[in-house]
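For reference, the structure discussed in these notes is given below.
Left out: one protein chain. Kept in place: all the others.
Moving on, here comes subunit A:
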Amino acid sequence: MIIATNVNKRFGRLQVLSDISLTCNKGQTIALIGPNGSGKTTLIKCLLGMVIPDSGFMTVNNKNIARDWAYREQIGYMPQISRFPDNMTIEQVIDMVKDIRSGSSRHLDEELLQAFDLPSLYGKRMRTLSGGTRQKVSASLAFLFNPDILILDEPTAGLDPLSSEILKEKIQKEKSKGKLTMITSHVLSDLDDLVSEIVYLQEGKLRFHSSVSSLQKDTGEEKLNKVMARIMQQNR
């Protein structure tokens, strides 16, 4: 579904992405892992058309995304930090995004909205909300339009254990429907049993892209934490 070919991006002198080539298919849940500043968020932003690569190209469903905007109808995105206009209520924010995406005929998936019990907070202004509640709004927005591709940047950061469990269950459920999910997270224990593939980025380079089961076999470890620790030791 997503194919990146030789994507390069440079911010000033810093090479943030160098020669990234990646193929992601339907039904996969991919964890994007890497140290801070390894280019995970930039890669995601390239995919969403927020950052324009210097060279190389990306395709979503075999269509080049450069200078296109309609393809984003198939993507649900949850950013790392969510801030909304201070004086809008939760309901207005949701209505606004609904209005923007009203062209699509996809049916709305309000499951997460209900699970987070957001309708009871509809009248609240965004200014008064805690960071966690804003994350919930932004997660619900990502799932609301039933997109084929889900991109979640640090989804569980700032969520309480109960809510992050709800979110994980939802991701699991969407995975079984055959959607492609991309998650970045530093909390590897959150990703256990969730992801099927791991993409490891370091200093803007793609170190490896392989399935979790083969990694587990290679390292002889069960938990993702241990698996990654082993690999980092080997690389050293």
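Here is the rule we use: a contact is a pair of C-beta atoms (placed from the backbone, for glycine too) under 8 Å apart; a residue touches a chain by one contact, two chains touch by 3 or more; residues count from 1.
Please note the rule applied: contacts and distances are computed from a predicted model.
Participant: Choose one: "2-oxoacid:acceptor oxidoreductase subunit alpha", "Cytochrome c oxidase subunit 1", "Spermidine/putrescine transport system permease protein PotC" or "Nitrous oxide reductase". The correct choice is the protein name in UniProt for the chain not shown.
Facilitator: "Nitrous oxide reductase"
Participant: Out of A:Val7, A:Ile33 or A:Val51, point to the residue that touches the absent chain in the complete complex.
Facilitator: Within the whole complex, the residue contacting the unshown chain is A:Val51.
Participant: Using the definition of touch stated at the top, determine which of A:Ile81, A:Leu108, A:Val187 or A:Met232 touches the missing chain.
Facilitator: A:Ile81
Participant: Give me the subunit A residues in contact with the hidden chain, please.
Facilitator: 11, 45, 48-52, 69-73, 75, 77, 79, 81-88, 92, 95-97, 99-101, 103-104, 138, 141
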